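With one protein chain held back, the other chains of the complex are shown just where they sit.
Here is chain A:
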Amino acid sequence: MTPAAAFVAPVIEWAYLVPVLVILGAGVVGVLVEAFVPDRARRVVQVVLALAALAGALTSIVLLWPDVLAQNGVRVLGGALVVDPFGLAVQGIVVVLALLATLVIADRTSTKQDAFAPTAAAVPGSAYEDLARRRGLEQTEVFPLVLFAVGGMMIFPATGDLLTMFVALEVLSLPLYVLTALARRRRLLSQEASFKYFLLGAFASAIFIFGVALVYGFAGSVRLADVRGALLEGGGLDGMTGLVLLGLVMVLTGLLFKVGAAPFHSWTPDVYQGAPTPVTGFMAACTKAAAFGALLRVLYVVGQALPADLQEKLVIALWVVAILTMIVGTVIGVIQTDMKRLLAYSSIAHAGFLVVALVGFGELSGFGVRALLFYLLAYGLATVGAFAVVTLVRERAPQPVVVPAEAELATVGAVSGAGTGGSAGPSSTSPDGGVVLGEATHLTEWAGLGKRSPWLAGAFALFLLSMAGIPLTAGFIAKFTAFQSAVAVGAWPLALIGVLASAVAVFFYVRVIVLMFFTPSPRAAAEGTSEAPSDAAEVAGPDLGTTGGTAGPGSAVAALASRVTVVRSEGFTTIAITICVIGVILLGVLPSSVLDLAFEAAKFRP
């Protein structure tokens, strides 16, 4: 037999790859657009391309759903990719959230500046950067980068072998490292966040792939189904089940790092704070969905097949992670004074609640999977919406001239002037005069927002209530199903700690709501200084410490009041926030159809 005759062409079920191919294809086309489309049209083309690709992927997922459900999953590319109901459901969640996040990323607001550096290669504060800004350059590579990340996130939860999972992990991570470094304002913080994210992320990937090597050593294959078979039927190396446990723990470490669960959470607050806010919303929602999908697949396919004693050890490890994550997220979240950091700790706490839904992986009931899918959607909608609101609340310098030293200090902390490089531009004048700067992330700057922008503050309050798990919002149903699934497998202490942690978390969410609606805005307080000076001074107190103002409370409060403004959206962000609001309310009031859908999706094909 000649070698040519021995070669059998692989059979590829292209139809099931369409959602992923559309996204990655659009990413590649986006790179070509950067090269060939003229400067002026580039932005429009990229935005249309990205949104169309995401909408197309969503449509194809919806069309594939009945078929995949009927066949109970299909193996594609020789088993490297498994398109089963669960994988497709996670892909759907990722695409929906990415679509909303891309709307926020595309919005330039009324300042006509997007959230990204004019040229990321320019040194912050340099003449070159200044020139690029005045020329109005834009970094439209953001959109292909987002698409590549989404592509990786879609492959991640639908992988049939650990090598594909590793490659998907890198495909989703590398664009995120770059996106994190691209903030237009506070560029030093942005670069630093990217640097930390990269070093810790690469470290976690290295641990992940070493775990894969150990699993391979045991089973002689990286295919999840084969590892499962080796565990169940004893096809692996004799007496080496310890190897597979160690390998699995290392693989799970890499995945838990990606979801930001304690003790692997330390990067989360820094990266969420430093990254451009629209990107923070994107990665907080989508990365978590994708990584939990992968985590669940590994646990359900391989973890479930472990011998009982090893499985018990794994469950104990998950208990520790869940408890630690919930406690770290809520307790440290309480003392945060920066809005983005607060949301980051809230996201860590949510990772803990999600791990609670995972501990029942040994049972085959499917309640844990249903809870996880619903939770990911509910959490993702609230998170994208909340970060979208944060992008609109801005700081403002009183005069349309150079950034005053005081504002600069307050925005960056004690950083050299380069930190705010790229803060002001000639076109970014706010409606009531002055220059619009970056996001007003300090909590005190949100005081009285409910009076000035009731709709925006109302939407933000709704997202926070959903994250807190108040009834009639999506978050309540999500937490309820998660704790219910834990109780169903006898893990009631976890559910109890979860409820207690939620109660503590309510404190810091409600604190923000009180601040927005019931604390007089610094401006109003400054006008009526004689009436309520003590109150306003109390609110402004901690912030003033950083501005280093030696002036009396009255004038300092007036300075603070002139610093916050709400910019108008170009429309994209408004659409995204509206959809998130509707989603959060609908999932809270009428959850049953989505819960049924999630229950149907609780099927794996190993």
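The rule we apply is simple: a residue touches a chain if its C-beta (ideal position, glycine included) is under 8 Å from a C-beta of that chain, and two chains touch if they have at least 3 such contacts; residues count from 1.
As a convention for this text, contacts and distances are computed from a predicted model.
**Q** Looking at UniProt, which of "Aspartyl/glutamyl-tRNA(Asn/Gln) amidotransferase subunit B", "NADH-quinone oxidoreductase subunit K", "ABC transporter permease" or "HPr family phosphocarrier protein" names the chain we cannot see?
**A** "NADH-quinone oxidoreductase subunit K"
**Q** If I consider the whole complex, including the chain that's not displayed, which of A:S221, A:Q311 or A:Q484 touches that chain?
**A** Residue touching the chain left out of view: A:S221.
**Q** If I consider the whole complex, including the chain that's not displayed, which of A:I12, A:L131, A:A206 or A:V320 touches that chain?
**A** Only one listed residue reaches the unshown chain, and that is A:A206.
**Q** Of A:G274, A:G368, A:G498 or A:P591, which one is in contact with the hidden chain?
**A** A:G274
**Q** Decide which residue listed in A:V76, A:A120 or A:I323 touches the omitted chain of the complex.
**A** A:A120
**Q** If the missing chain were put back, which residues of chain A would it touch?
**A** Against the missing chain, chain A presents residues 120-121, 123-124, 163, 166-167, 170, 174, 177-178, 181, 187-189, 191-196, 198-199, 202-203, 205-207, 209-210, 212-214, 216-217, 220-222, 269-270, 273-274, 336, 338, 341, 412-413, 415, 418-419.
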